[in-house]
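Yeah, one chain of the complex is gone here, protein chain that is, but the others are all in their spots.
And now, chain A:
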Amino acid sequence: MESADRAVGFLLSLISLSIFSYYTFWVIALPLFYTDHFVHKYFLPREYAIIIPVFAGVALICFLCMFIGYVTLKSKKKKA
């Protein structure tokens, strides 16, 4: 059981570190390269660096609100 916990923890930290490094490189380091450098091929245009997190944040807030509403309605129906 503890190895499963450790594996999940390791996976989580790996995901978070990779997202952080990719995003940092994308936002901070990429503008310092020449526009015809080959590394620009691996990164989306920089507008997406704003659109994707905002979209993910809005989706998360929507999901949270729906979850809270669903739980509230279910508890109300059970009481009534």
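Please note the rule applied: a residue touches a chain if its C-beta (ideal position, glycine included) is under 8 Å from a C-beta of that chain, and two chains touch if they have at least 3 such contacts; residues count from 1.
We take it that contacts and distances are computed from a predicted model.
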Per UniProt, the name of the complex member that is left out, chosen from "Dolichol-phosphate mannosyltransferase subunit 3", "EXOSC1 protein", "Ribosomal protein S2" or "Mitochondrial import inner membrane translocase subunit": "Dolichol-phosphate mannosyltransferase subunit 3"
Candidate in contact with the missing chain, chosen from A:11, A:29, A:44 or A:65: A:11
Missing-partner contacts on chain A, residue numbers: 1-2, 5-6, 8-17, 19-20, 23-24, 27, 46-47, 49-50, 53-54, 57
